[in-house]
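One protein chain omitted, others in place.
As written, the chains take the letters A and B, and residue 1 is the first residue of each chain.
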Amino acid sequence: MKRHLVSAADLTRDDALLILDTAEELAQLSGRAVKKLPTLRGRTVVNLFFEDSTRTKTSFEVAEKRLSADVINFSAKGSSVSKGESLKDTALTLQAMGADAVVIRHHASGAPARLAQSDWLHGSVINAGDGTHEHPTQALLDAFTMRRHLNPGLGQDLAGRRVTIVGDVLHSRVARSNVHLLTTLGAQVTFVAPPTLLPIGIENWPCEISYSLDSVLPKTDALMMLRVQRERMNAAFFPTEREYSRRYGLDGTRMAQLPGHAIVMHPGPMVRGMEITAEVADSPRCTVVEQVANGVSVRMAVLYLLLGGATLNDARTDSVETAQ
Amino acid sequence: MTTYLIRNAQILGGAPQDLHLADGVIKAIGTDLAVEADIEIDARGLIALPGLVDLHTHLREPGREDAETVLTGTQAAAMGGFTAVHAMANTTPVADTAGVVEQVWRLGQEAGYCDVQPVGAVTIGLGGKKLAELGAMHESAANVRVFSDDGKCVDDAVLMRRALEYVKAFDGVVAQHAQEPRLTEGAQMNEGQVSGELGLGGWPAVAEESIIARDVLLAAHVGSRLHVCHVSTAGSVEIIRWAKAKGWDVTAEVTPHHLLLTDELVRSYDPVYKVNPPLRTAEDVQALRKALADGTIDAVATDHAPHPDEDKDCEWAVAAMGMVGLETALSVVQQTMVDTGLLNWEGVADRMSHRPARIGRLAGQGRPVSVGEPANLVLFDPAYRGAVNPDSFATRSRNTPYKGLDLPGRVHATFLRGRATVLAGELAEQGGAA
Partner (left out) sequence: MTTHQDSTPRPPHQVLDGTDIARVVTRIAHEIVERAKGAEDVVLLGIHTRGVHLARRLHGRLAQITGREIPLGTLDITMYRDDLRLKPARALEHTEIPPGGIDGKLVILVDDVLFSGRTIRAALDALNDIGRPRAVQLAVLVDRGHRELPIRADYVGKNLPTSLREAVQVRLSDSDGVDAVLVGDRDYTARSSQALASQPSEPHLPE
């Protein structure tokens, strides 16, 4: 595995399966009285969040604490570059504090990539969502959830499984990470959205495109509904909320068209009544809550695999000691 | 005044000849010239070109002297072989009054490294609402003939029409930064395959092409001259080719970076590749080279846009747009146009000196290299190969996309009206206005 997790495209099939298998082992922990491992004792993990995200941040924090890492929450919201400190200075500060890993959520696409490529800090960079680019740990937890339902077992991939992702693909980092990872794991991905919410050039992505939800439902093993942010309303991506709901929302009738084994997923937070009705959200086929639990296991796996063994920081410490 | 005898220079790539420079003019050209001169230059293997003219330079002064000053910017120009630059109007304050353009013009005179021809803003404060006093800027000491809101598009069709019409009175030209603003809200890079994958806001080609299409029609309608800044797409080339075929008075420029670089570089998220208009696709690059070769695009203009490190050492979305380009322009043109066989040195002289001077109506610039003409010359060594080292730049800023890249050629000497501004690849001290 690479030293950083910036894009789901960085993961080979072996990397991805190693993470999923490790997460599967770590998932056992949640059933124990002592939900903690000493593995990352003495490692410092910084959660650097430039954007509000209660669930992702909490999930990472739980994962870090279960591995006994020292957790520092560095909330940088509002300190955008126009006012306050630059990303570079923040990174230099974290480096000086001895961060072994930085979990970064940023509103600008590419900010984690910048950190990873810079010499501003030496620790691992874990992308917790950057702009409209990627959210690799979300894709990992989605794949983990799908595997449990559709092809359970250590070492198993998602070969031949049909995943349909519905909604604002244009602005979705979840969709981007998922198309990379799911394709790597052998799944067939179909995006369903109004043409206005699909990026230019998507015809070259490794996925199918459909403008009609109803036609793909019977051929779907996992259906992922993306959140549609209300602010898109004002930018003429679709005429009205109601029209969007009618054409691309998931209600009980549509859910009934799915094959019996199919699951309904949502990265959260859900906008009930918009892309998903309450009936679907509360149905047993909906894995939203399970996805949250799986998120902790997957993030533990990523943290362990990036930080549990020897890291670049260790090598640097060694060389300093030798120099003295 | 120091006199020079240049031995065996290849004028426009021709057979080796000697040039004698004295009294600010080319005194003699010939083989084995038997004349005395203060300094003799062995120019074997060097190409002699007329001093280059840049239609599009950001000197940043007044206002952003941390990025560039007229002095450092013109030093960079001299190092790049330029003897005249057009200083864009988007300074602070904006060059929208006679006072500001005169100040910039005077700073250029004092620096002495190359002629600085200020460009006047089309609208007050680049605001796109109200015409600036174009006539006053023209009548000032700066004698402005090129007007541009560069950085912003004059997107109001009526305002654009009026500007085109108005500057006819003094043979001016409007240089349009073609960018439809609504189509480029939140734009970060070329809209296409790469922007979709990177999740960066797209700057679609149509935002440039639709404005160019409108503007050539407007220029034809009112019978005015139009100049299109930094053409970046294959579609723009087609529209300009069509307008020229119609006989309309439309000229266009292309930057060196749009002749070489593509949006694939953005995958690094390194803001050194962030520029406006954005780097486009390989197909666009090929179309631009072809258009420059066949004359559809008239000129290479650097769009030299210096920025301090802190404006580039950050995340892509908040980084400033632009690249420095004066000191690498001729090398990039050699690599993309000469070494590829698309253009010979005569063509380079035409696109980088004659035509830009004519578009800007600069009388003493862009002249032929012949006896009696002003001694504005550059001696260029096309055989040189070396990695671009930003630390050796004269410009105050380091935001070059070519760092570490092997580019061919380098400027050996630059002469401004017979005075050396660069000798043996080093800046020559200037004693102020000539």
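The definition used in the following text is that a residue touches a chain if its C-beta (ideal position, glycine included) is under 8 Å from a C-beta of that chain, and two chains touch if they have at least 3 such contacts.
None of the values given here were measured: they were computed from a predicted structure.
Chemist: Could you run through the displayed chains and say which ones the absent chain touches?
Modeler: A
Chemist: Going by the contact rule already stated, which one of A:12, A:28, A:204 or A:253 would touch the omitted chain in the full complex?
Modeler: Of the listed residues, the one touching the omitted chain is A:28.
Chemist: For the chain left off this view, which of A:152, A:260 or A:309 is in contact with it?
Modeler: The single option touching the absent chain is A:309.
Chemist: List the chain A residues touching the unshown chain?
Modeler: On the chain A side, contact with the omitted chain comes from 18, 21-22, 25-26, 28, 32-34, 36-39, 154, 304-311, 314.
Methods note: only the chains that are shown with their structure count from here on.
Chemist: Between chain A and chain B, what is the separation of their C-alpha centroids in Å?
Modeler: For chain A versus chain B, the centre distance works out to 45 Å.
Chemist: Quick one: in the complex, what on chain B touches chain A?
Modeler: On the chain B side, the touching residues are 188, 191-200, 202, 204, 268-270, 310, 313-318.
Chemist: Under the stated contact criterion, what part of chain A meets chain B in this complex?
Modeler: Interface residues on the chain A side: 80-82, 86-88, 106-111, 113-114, 117, 130-134, 171, 173, 176, 199-202, 204-205.
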